[in-house]
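Removed: one protein chain of the complex. Kept in place: all other protein chains.
Going in written order, the chains are labelled A, B and C, and every chain counts its residues from 1.
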Amino acid sequence: MLKHPLFPQVAVVERISRETADIKTFSVAALKGGVPFNFMPGQCAMLSVPAVGEALFSITSAPAQADFLEFSIKKTGAVTDCLHGIEEGCQIAIRGPYGNGFPVAQLKGRDLLFIGGGIGLAPLRSLINYCLVHRGDYGNIHIVYGARSAADLMQRKELYENWPASPATSVYLTVDTGQEGWDGHVGFVPQYVEELGFSPQNSIALTCGPPIMIKYVLAGLERLGFQPEQIHTTLEMRMKCGVGKCGRCNIGGKYVCRNGPVFNFAELKKLPAEY
Amino acid sequence: MKEIMQKMRAEAARVLSSGEVDLVLGWEKGDLWWQSYPVFIENEKKAELLTWDLFCVPNLAKYLLEEIWHKKRVALFFKGCDALGFNQLMQDKRVDREKAFIFAVPCSGLVDPQKVERAGLHQGLLRVERLGDELTFVYKDREKKTAAPWFYYDKCLTCRYPNPVVFDFMLGEPVPVNPRERFTAVKELEGQNVDARFQYWQRQFSRCIRCFACRNVCPACSCRECIFDLTSPRWLGKATELSENQFYHITRAFHMAGRCVDCGECARVCPVQIPLTSLNRKLIKDIDELYGPYDAGVDPQKVPPLVTFNPGDPAAFLESKGV
Amino acid sequence: MSVAAKTQDFEPLIVAFCCNWCSYAGADLAGTGRMSYPANIRVIRVPCSSRVSPNFILRAFQRGADGVVVAGCHPGDCHYVSGNYHARRRFSMLRRFLEFVGIEAERLEVHWISASEGSRFAQVMQDITDKIRVLGPNRKLRDSR
Partner (left out) sequence: MQEIQKARLPQLWEYLAKKAPLYLPQQEDGVINFAPWQEGARVKLESLNTVLPPKSIVFPQWETYLHFTQKARELKLTPTKEPEGSYILFGVRPCDVAGITVLDRVFLQDPVDVFYESRRRCTIISLACNEPDISCFCSAFGLEPGFAPAADIMLWDGDKFLLWQSLTEKGETLTHSLTDLLEVPTPAETESVQCLRETAATVQEQKWGLDGVKERAKDMFNAPIWDSLYRRCLGCGICTYLCPTCHCFDIGDFSRGERGERFRCWDSCMYKDFTLMASGENPRPTQKERVRQRFMHKLSYFPAQHGLYGCVGCGRCVRKCPVNIDITQVIKEAGGSISCA
């Protein structure tokens, strides 16, 4: 029988760990064990709970890092609500990988500036860990990450332990509103990036977060002297098929699921402002 | 009709230039003979776009939902059926009478392009004019005259309120009211046995493509959030499986029970010609029979029959067979 | 299998929407009084007969019900004063309407059953089960999937 391109495979949710009040990270393995498919950082997968529906999530683990895929998922809609309700050992459906992923070849030899907000760390984390595995291929790595509050910061072990412990890697954290027990930076991500004042020299910036954050980060980076070609961002749209056919995630002539989700700012500037 | 059109343009220019309203809603002529569509005029100089001809069928009342939300004062033109729709929106507390300045346009019937096409009169047709009860089909090099009612929409032939029941200013003279019997099709179906009726409606419903035009055009469908759009719970699945289509049509019609003004717009816009009018009219007929005659849209102060009751109502659910 | 045999084997599925204050209490009474009524009935408790939307009934038919009963307080006895009067109009209309689109009106019944009418509850449920058994399975509104 011919295989329908939208036909998923069954996978097992091996582990679920709570990141924040509304974000959980799911480790998903193929039925026979191992990753359901190979992928590159920045690519996505369509997860589904039968009877509820499908939704697209970026893969947050790094390639070849583990024998499962990781997804950090925020509770926002029907599918994510349901995923938050399942237990370890449950079987779900998965198909992918989808999307272009980050342009890893282009990043070699460059200083990398990661800028993430909230759940937007998920796709960046895949690339960060990929780069740290191939640490020698990249220059300095700066990671700026912010969330609404200290309790909303995800992947704390990596933020506080793993990443700062890597050579020439620094992590800058900020929260929107300060509170007792938080002695770090308080303020929005875009402003913090400008305050920190990174040099565009031989750098590539990669950003992901809520649309409003991305908008201001892009403007801020330009002020710091980053050329549009030096900035990569991932976009989010409502998606159904993941393969550029169902027709809803286009921005002008580009499909986010197929031509994206990673776009450099120069490309983005050529597209209609409908995202 | 030309005279009324001139008045329309003059009045529109007047209320815009005086600042009485921010917007005039009327009809504009398109490139092709049957195209007369809603136009939004905010500048008196554009009042010349307004048209009044045999194809000005779209009801303008529902656009008020959006425009009044933007806090605009709107002047608009109503045919008889449109005015009923407006009153229904009023009864449903969705529009504010104060925000609308209403011009009434008595209407003796509009032409159904499909009937023109079926009669084979459409090729090369430039325009259609009416004088008295006679239509003139005008072509490049010839004309053809026929009796007008042949080409009127079915809904116009059974129209009981051709003269708007609500208005601030009347354009033209009231027209005579001379409706044909509107329950003929309903009675005919009632006369069949239940399985024959099922076959009939199954055939109709299975054609439905769920474009929602019947809902979107309806002046009594004004819920901010429609049950058919809800995803949680999802009442209506997106597959056009027969039972889903049945669910859609039974629910749509029943939501209109006691509120349908019988303007016939749903049936007009249906691309696959599902006789929605028969569904609506069955409900109207039953309400009339069980709870007394009621015409939705005539008096917005009245309470719709299915949101009220009378302690002495019949227990009609005990009927061994529906009538 | 012959049609007759099929009908014999046919066990109808009947959904009964019962008002919390009268009919559901009537069902309780039927239970505590050890009055038997058919296992074909699936009782769904609702606050009032007027809480029952036509959607509930259609959905029940779509997902396999062969008959639906709406049961509420007797006229005049509604816990919310007038709920059942509204229900009376609504379901009188709905029943005629279903019949109009070709669904046997017998598949939808409305009954007023008070909290003290346990035996009546059992009787009503027995009667509709018998009637639907004769009428056969609902194919017309059922989702084919």
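Simple rule for what comes next: a contact is a pair of C-beta atoms (placed from the backbone, for glycine too) under 8 Å apart; a residue touches a chain by one contact, two chains touch by 3 or more.
Just so we're clear, the structure is a prediction, and the values are computed from it rather than from any experiment.
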{"item": "Interface partners of the hidden chain - shown chains only, full complex considered", "value": "A, B, C"}
{"item": "Contact residue for the chain not shown (choose from A:I92, A:M154 or A:I231)", "value": "A:I92"}
{"item": "Listed residues B:P149, B:G172, B:G237 or B:P304, member touching the removed chain", "value": "B:G237"}
{"item": "Contacts of chain C with the absent chain, listed as residue ranges", "value": "63-64, 143, 145"}
{"item": "Contact footprint on chain A, counting only the chain that is left out", "value": "1-10, 48, 50-55, 76-80, 87, 89-93, 211, 236-238, 240-241, 243-253, 272, 274-275"}
{"item": "On chain B, residues whose C-beta touches the chain left out of the figure", "value": "30-40, 58, 63, 122-125, 203-204, 207, 209-213, 215-217, 229, 231, 237-241, 268-269, 271-273"}
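Note that only the chains that are shown with their structure count from here on.
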{"item": "Chain centre separation (chain B, chain C; CA means) in Å", "value": "37"}
{"item": "Touching two or more other chains - residues of chain A", "value": "none"}
{"item": "Sites on chain B at which at least two other chains make contact", "value": "none"}
{"item": "Chain C partner contacts - residues on chain B that touch it in the complex", "value": "186, 189-190, 194-202, 227, 235, 241-244, 246-247, 249-251, 253-254, 257, 279, 282-283, 286-287, 290-291, 305-311, 313-323"}
{"item": "Chain B partner contacts - residues on chain C that touch it in the complex", "value": "54-55, 58-59, 62, 75-76, 82, 85-86, 88-106, 108-110, 140-145"}
